[in-house]
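What follows is an incomplete set of chains from the complex, kept in their original frame.
Order of writing sets the labels: A, B and C. Residues in every chain begin at 1.
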Amino acid sequence: MKAVRLYAKWDPRADFELGLKDIEGKLTYLGSRVWRNPQIKEEDVPVPEIGDNEVLIKVKTCGICGSDVHMYQTDDDGYIFYPGLTAFPATLGHELSGIVTKAGKNAINRRTNKRFEEGEAVCAEEMAWCGHCRPCADGFPNHCENLQEIGFSIDGAFAEYIKLDAKYCWSIEELRSTYGEEKMFIAGSMVEPTCVAYNAVIERGGGIRPGDNVLILGGGPIGIGACAILKRAGASKVILSEPSPERAKLGAQMGATNVIDPLKVNTAEKVLELTGGMGVNLILEATGLPDVVWKDVEKVIWDGRAVNTMVVIVARADKKIPLTGEVFQVRRAKIAGAQGHSGHGTFPRAISAMAAGMDMTPMMTKSISLSADEVEKDLKMLQTDRKHCKVTVLPEK
Amino acid sequence: MKAVRLYAKWDPRADFELGLKDIEGKLTYLGSRVWRNPQIKEEDVPVPEIGDNEVLIKVKTCGICGSDVHMYQTDDDGYIFYPGLTAFPATLGHELSGIVTKAGKNAINRRTNKRFEEGEAVCAEEMAWCGHCRPCADGFPNHCENLQEIGFSIDGAFAEYIKLDAKYCWSIEELRSTYGEEKMFIAGSMVEPTCVAYNAVIERGGGIRPGDNVLILGGGPIGIGACAILKRAGASKVILSEPSPERAKLGAQMGATNVIDPLKVNTAEKVLELTGGMGVNLILEATGLPDVVWKDVEKVIWDGRAVNTMVVIVARADKKIPLTGEVFQVRRAKIAGAQGHSGHGTFPRAISAMAAGMDMTPMMTKSISLSADEVEKDLKMLQTDRKHCKVTVLPEK
Amino acid sequence: MKAVRLYAKWDPRADFELGLKDIEGKLTYLGSRVWRNPQIKEEDVPVPEIGDNEVLIKVKTCGICGSDVHMYQTDDDGYIFYPGLTAFPATLGHELSGIVTKAGKNAINRRTNKRFEEGEAVCAEEMAWCGHCRPCADGFPNHCENLQEIGFSIDGAFAEYIKLDAKYCWSIEELRSTYGEEKMFIAGSMVEPTCVAYNAVIERGGGIRPGDNVLILGGGPIGIGACAILKRAGASKVILSEPSPERAKLGAQMGATNVIDPLKVNTAEKVLELTGGMGVNLILEATGLPDVVWKDVEKVIWDGRAVNTMVVIVARADKKIPLTGEVFQVRRAKIAGAQGHSGHGTFPRAISAMAAGMDMTPMMTKSISLSADEVEKDLKMLQTDRKHCKVTVLPEK
């Protein structure tokens, strides 16, 4: 079968030390310290053999994630940008939907609590959690101590087929009547990124009550996903701060009731104006520039009359955040970090909300075929482009 | 000014004993044990004088509540149905909206944290909580130990004017741009009953997550209000069980995605069918017939695959509920009682949600003028009628 | 090795139908409908072979649970009392502690996140949760859809050795310095029942705040465990209602600040007196006679001034509970069902609390050797005895 795979050279920086779980020449938890000169190759590989707990999925759609872009993007020394868990060569791609074509004898479909049947439409989690470490046993699989990641350290879905442990798969049959045979797989491939946003604002942020107002900083796929989810959760004002006109427009289409261009207006002042001086109940930092936006975060909280504002940090960033404790004391505010999408009933709820009308497919603004050339071109394009939101690989195209 | 007031005779049943907070001949916490032969009278009374903390409100709209009906409805011995706190004669009416025409020097408008200005459009809580007893101080004003009730033990809003402590009033100016000058007061008078539903499903029930399913038993004003709120909160399936075709229709208009006639189908089986066997995450008992519907409640929980179902009991009823502990153990379920609408940020959130598009005005199916005749006629009609949902008194009609 | 096993005859009652997950002649989810004439046998069986995820444990201590008693107790027709999941013949015993003597290559010790080492002292969960069904994936393993139970449907620990999937095992090394080499295993065998109580009052009941008062109905091992846990959680009054003088005494030793004999005083009145009329914040039903005690539950809530009382039902019972909705509405109260002990960080927290001084070992009032005779004798004795609390099998005795 055809697969689009990423190769890179294991060439650790001078000061790199092999971590406890790293494997020399093969796997590291610190990708950007080790991997150099990434290359995208189209290969013919065998269709995977499945084990008793696994299913074989014929891939219908697989979106490109920012992480995919960062695995191929390099600094001046040729090291990849992506800082996390990686084991190359690997087939990229983790925002997938497809059809089960084979199932191991213990490969249970949670929809039925029976063995998966051929033909079942599914999507999948990206996080391969172990299920038995302390965080997993306590109910926090996003913080698994033995995590593997699909499309990073194990083969992903830029391929005709992928095999996965059934426990990472979720049926999307519920989407069929709403979206139809074709579009349901586009919708299905949006479940994973939608769940990252859902986990951030609903599970980690604690959700909102109908009538609350929210502020989303950054209109990438997670920020826009959060607009859709919070609008659906009953937010009255869903204010999106995003400078790109294309993304602002998409944000408004997907649920933002107001969009601010932070390069043109003072975000905090505008938020206070839009909310009659109340401010907001939840703020999502999804820009990756927390040091830049933090003064707005604190001004909205400090000057707004709402108490109990929850700030959720979902975008990854190295920069320190200049936190003013007094703001969070006087205004009774909180901060939560968010990571992942697994557990807590997030996947089935996101799928159900999509089946009931929360249409995420407008975020898919481009589709390409399963070819190294096209994938490579768009991985490059997305390094700078802010016009597209989500590009998707269609193996059957 | 004109006022429609209820008179009744203090004539305690033989076994009645004056309670600790009861006042001989005047006030009791057990209305149906004491008051006989209620009469509706139209009177000309002075416009109330306000104190420093109070506002005078020109009433624009005031809905008739089920409690109003029960204060006028009598049993075979002539005692009123309404079992609770009452002090007659009293001007009835508590689902009010109006315009502030005068404000005491300490009558603060929470919208501005300044003294109320003339012309501010407001609605009001019905519960006159003291603010200093143990439950109030702890944050639970719906359970105030010194509660008075507007339109029950103190004069209500079936009148041209009403005076109220400013702390029970909430600005509805936010509704103006959405509903316009006329309709905003209809919407405003719906805030109080909407908040009873909001308090039940959001505060007491803990709300839901987008993608959850819910079951509402009973399509009276509270049940239908809950449909609207839970739909807005992101419920995928909002299943309403209600036999009256008019109310079923209204429920569907207001947010129910599915309506069941419990006289024609088995409610539990239908719910399981509609949810693909999952059951629901929240159930609201709003029929007042808990002993009748409870077998459905438990069957949905027991046979449904969803764990953690929350059952909220909002309708008052004397009948014992035949609770099966095992159902709640095996399915990890909970039960909560709900009462009131005050506190917890409920009023401002309900108003904000209505300003953002949660239109409750279709529930108002009839309006009448401020006259004893019309009020009396509809208090009688509503004893049996299930076609109307909410009848409203318009003093300016 | 030696094992004490329970045999019974598969002889379904006339109206029994094989359930979906039942296996003819072997396994049923409705034990008391099927199994007849139970017999306890002492057998010599092979030491189990372990798989990659499993450990072999040399059993040091294994307590007798009420369920063990009910598996051997029969009605007039000879059917066993225990109504749940059972597959006979099976080695009984699930309240175990022991020492790891062998570990599969993937048998991870959560204490270290490395493979179990020989000599590690452990205890174990009784619930063999699958880890991948909907409730497990959502974080609720006590409600696993594919549950097996150790000592019920798979071989337990009334034996010299037991094999278990490592994911059900928890290190008790933390207990060593507090209890010493001998007593740490007694303490370790108490972890499982302690966790049933912990899950009930802390996870399901939501815990308490320091200064709250609680009422425990029933002084069996779960009720007394709850006394210890809630005292440790900062309860001011821990009131235990229990008629047996021996258990009352043990309850007082373990954390109850007041013990009531419900046969001598009116429980509700006494609770109100002891709390200065406030009532309590949490009530645990641990008698198995909910229909008998419910009037006290509701009276304490109704007459007590505390709002927000949480009632947790942990004991299993067939009888309907005559629930008065109004009590839970007016007093802002809730009811939760509790089942199991797995997940939610319960085991490691209970172990840590025991290491820090919450000594559960006084509950072990008798120890016996691993012999069919002694086990049988005490299974019979415990059918009626209320003097002993916990009897423990010591295979090395």
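Definition applied: a contact is a pair of C-beta atoms (placed from the backbone, for glycine too) under 8 Å apart; a residue touches a chain by one contact, two chains touch by 3 or more.
The structure displayed is predicted, hence computed values, not measured ones.
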Number of identical chains forming the whole complex, with 3 shown: 4
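The working rule: only the chains that are shown with their structure count from here on.
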Proportion of interface numbers common to subunit A and subunit B (over half same, under half different): same
Turning angle required so that subunit A lies on subunit C, C-alpha fit (0 to 180°, nearest 5): 180
Could you put a whole-Å number on the gap between the CA centroids of subunit A and subunit B? 42
Interchain centroid distance [CA atoms averaged], subunit A/subunit C, Å: 41
Check each residue of subunit C and list the ones that touch at least two other chains. 134, 138, 140, 145
Of subunit C, residues touching subunit B in the complex: 134-135, 138, 140, 142-143, 145, 204, 285, 290, 305, 307-308, 313-318, 320-339
Within the complex, which stretch of subunit A touches subunit C? 53, 108, 110, 113, 130-134, 137-140, 145-146, 166-167, 343-345, 348
Can you name the residues of subunit A that touch subunit B in the complex? 111, 113, 174, 198, 202, 207, 209-213, 229, 232-234, 236-237, 257, 276, 305, 345, 348-353, 355-356, 358
